[in-house]
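A single protein chain has been omitted; all remaining protein chains appear in their positions.
Per-chain residue numbering starts at 1, and chain names A, B, C and D are given in the order in which the chains are listed.
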Amino acid sequence: MSAWFDFAIEHLPYVLLGVPTTLGLWVSAMTIGAMLGLVLAWARIYGNRPIYVIATIYVEIFRGTPMLVQMFFIYLGLPEIGIVFDPLTAAVIAIGLNTAAYQAEYLRGAVRSVPMGQMTAARALGMGKFQGFVNIILPQALRRVIPQWSNEAILELKYTSIAYAIGVTEITARAEKIGYETFQFFEVFLLIAAIYVVMTSIVAQLLLLLEKKVSVPGL
Amino acid sequence: MIFETLLSQMPYLVHGLTVAIGLLVCLLSLGLALGLVLAILEVYGHWTLRLVCVLFERVFRGIPAIVLLLLFYYGVTDYIEMGSFTAAVLALGLRSAAYQSQIFRGAFLSVPNGQMMAARAMGMNKLQAIRDIIIPQALRMSIGPWTNEFSSELKATSLAYVIGVVELTRQAKYIISNTQGNILVVFGVVALMYFVVNRAGNWALYRLENRLSLPGFEHRGDA
Amino acid sequence: QAETLTAGVEAAFPPWAYVEDGKYKGIAIDAMRAIAKDQGLEVKFKDLPWPSLIPALVKGRIDLLVTGLNVTPERAKALDFTIPWWENDDEILVPKDSDKNLITAMCCGATIGAQGGATQFKWLEDNLASNDKVGVTLRGYEDYVTAIADMLAGRLDAVVTSTDTAEDFIAKGRPIKIVGTIQQNQPQALAVQKGDPKKLLGKINAGIMNIYKSGQWAEIVHSYAPQSTIRDIPTSMPAYVDTYQGDIPGYTK
Amino acid sequence: MLLRVENIHKSYGAAEILKGVSFDMAPGQSKVIMGPSGTGKSTLLRCINHLTPPDKGRIFVDGEELTAKNLNTMRQKVAFVFQDFNLFTHLRTVENVAIGPRKLRGFGKKAALDLAYKELERVGLSDRADAYPAELSGGQQQRASIARALAMEPKLILFDEPTSALDPELTGEVVSVMNKLASEGMTMLVVSHEIGFARKAADEIIFMEGGKIIEQGPPSQIFNAPQQDRTRAFLNVIEHGDDA
Partner (left out) sequence: MLLRVENIHKSYGAAEILKGVSFDMAPGQSKVIMGPSGTGKSTLLRCINHLTPPDKGRIFVDGEELTAKNLNTMRQKVAFVFQDFNLFTHLRTVENVAIGPRKLRGFGKKAALDLAYKELERVGLSDRADAYPAELSGGQQQRASIARALAMEPKLILFDEPTSALDPELTGEVVSVMNKLASEGMTMLVVSHEIGFARKAADEIIFMEGGKIIEQGPPSQIFNAPQQDRTRAFLNVIEHGDDA
């Protein structure tokens, strides 16, 4: 164990240089996912038939196939029709589009769990459907969705490592490189585990704080 | 050319898929049984038990799946002899248990308090009430969220290659490296296979949900 | 009844080891089978991806590592190498229709790809990327197939791989060409657990020499890589490998 | 007439729930609708502000017909108080009251809050302005929802069983607020079985059964000398809590 500590301390700085990339990737992808997820959720709840169908197909495909494959299609497939992204952008887009499908479903569930009376009351005041959604339903749904959203955020934080497959040097890529050089792969994996557990715990704690901060009695 | 190769290698891809499905079934079953126990302990257990459950859940949800697989295959096997597949079932199954415990916990908490009270007031002890009253209701409510877990674990099986389980993705990798290319075509086919299994699984689960659905367990109407 | 050895391979690494029609194939596979036969050993193969092979060997989940494994000082500290049976150089690859040459592909704003942990990557890093005057960007990949695909998509100017890998890519019809060779004389060998607890080195070394001398080795190599020149075994034996010093088990000069 | 309800019909699937209901209300009047469960009282109320659009028949408020087009502006004139309050869970009491003026009546933030405080005072809730709905008792929640309705400065308020989710004593709080509004001249149409309120504040009792108005008149007449057997039987039940 103490041998591992020596190993970890020696190589930690090099691996930690990947943290900004990992976090940047994660934040950008989650942001894209949240915005697109909101649109998709709206489309799946309130959209007319064609819009509903399109959104549903999107969600099915992005949830039904591995994210790695999606990323390869964006990174290596799109250039064939002339769209070329650099690896980091491609990774952000791939993870963002994927998490959007999941976030859309969580949000949809949360919207549906807001009691119907809330919308009825908003409509009775004279609000339109959209006004009611924005002013009444959404603020409640967003609060309800935080726990699931936290799960998703933490999951995605760990998933950012697949960006390595298209040449983004984030934490995992750096750690594995140390593995190839020292051949101490097992120690390297323990190191990765430790770093991710620390990062995910911090993120989980922060999101818990957010949840407390915006919580309202009765929601 | 690549399509001929794909065609000739299809039996091996299909075999890889059956390995993936086998792994999926085993890990989900382990996750279900253990997840249910964890959820019950977390909701109704003594605080020490709750603490243990929370710790378990934190650890198994915090560590990336690949790392868990390696830790099990190369760490735990120092103490217990097991092959790649068993190690994969244990690593991914325990991880799934952590996730499933959260699904079930949510479902337990959403069973109205009065149900437990009514059962207890009748003279049922806590275990009887959980078994006969709470679980039948909670399980019905869990099917929806459980489909998500099904989908994500199906895709997680593809990670088991790191400890030598030759499943679908690894078989695909063989074709890619043998032809030194064709990443998109081969992965496209693989994605399609995952998609089909995922749809079939979800279809079955939704059917189950419908068959088990009772008046009073429908979703609340859309806003 | 001989004990069955488990040989770990990365079976997505042609021409050394790969799986086709559900069967293990490749130079390393056939050679290992021949060695086992020669030495009266039973051998079975287990496919494990690169990052998993080393822990597997260290933890004794496999008995030896049979794959295109470069001999390096760091690795020599973690493993015991058999006598080297191969030597590699590195090739500089560009797309077939590229007008890049050895110089323009490797300097002055070029972006070069290599497998993240491979010796090529380390060499490029130490010799080109760390030198500001050269001005190249280095990019690491999880595997070479992706690096080549990325080069063909236009994001890389060149990819550097070992000679055998480069030849395999060309043989499989990828639209790429070699514009230069980096003379490395990089030896490759099999490996066993550090300290050789199962006393395998002697048998494997002897087996390597026997199949080499009998001409089986050349036959096997040529059946997978017809163009390859067969070098004398053992190839160069670097001084930093302790199992190459003094009396080498199973090997007499 | 402030409100004219003209021949309202409404079916759900094959079941005709409302079978042609008509009545008028003059400004300042209070009317109470009574009748057995399932008779269509709630449906009628929801038809009046098109929360449930009627299949046939017309609604006029202040002389203007309610249509799909002018729905949202007309609803601002016709407030609704629900049986189960339906306060906006994520907003504090005062924000619940202020949101209408703010989002729908073009009030500034400050003006909307001022108005909200004023209306909360009117229902005796100023001290609970900063609480969230979940922190209020049932009676307080219902009074807050009345304040929310008042803040729209409506011509007419519709109440659907505003006290039936409340304890006997909490009911008292709400009924006294409603009595006060009636005496201040607010026009109110109330579905309720609160005899106390009906006797004291109603100008007219409308007794419904099977989707129709079967009897209507001043409380004194309906309570003391109902014309219909059905009315008499029903009043017997609710006045004496006994199986008739």
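Everything below uses one rule, namely that contacts are C-beta pairs under 8 Å (C-beta built on N, C-alpha and C of every residue); 3 or more make two chains touch, one makes a residue touch a chain.
Just so you know, these numbers come straight off a predicted model, no measurement behind them.
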Self-check item: Neighbouring displayed chains - absent chain, whole complex
Solution: B, D
Practice problem: Just name the one of B:Ala33, B:Leu109 or B:Met122 that touches the chain not displayed here. | Solution: B:Met122
Quiz item: Pick from D:Asn7, D:Ser22 or D:Ser164: which residue touches the chain that isn't shown?
Solution: D:Ser164
Quiz item: Of B:Gln9, B:Ser84, B:Gln137 or B:Ser177, which residue touches the hidden chain?
Solution: B:Gln137
Practice problem: Name every residue on subunit B in touch with the hidden partner chain. | Solution: 112, 114-115, 117-125, 128, 132-133, 136-137, 140, 214-217
Quiz item: Can you list where subunit D touches the absent chain?
Solution: 36-37, 164, 167-173, 175-176, 193-197, 200, 234, 237-238, 240-244
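Criterion: only the chains that are shown with their structure count from here on.
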Self-check item: Set of chains whose contacts include both subunit D and subunit B
Solution: A
Quiz prompt | Where subunit C and subunit D are represented by their mean Cα positions, the distance between them in whole Å | solution = 83
Exercise. Take the average of all CA coordinates in subunit A, do the same for subunit B, and state the distance between these two points in whole angstrom.
Key: 20
Quiz item: Residues of subunit C touching 2+ other chains?
Solution: 51-52, 55, 58-59, 146, 149
Quiz prompt | Chain pairs in mutual contact under the definition given at the outset | solution = A-B, A-C, A-D, B-C
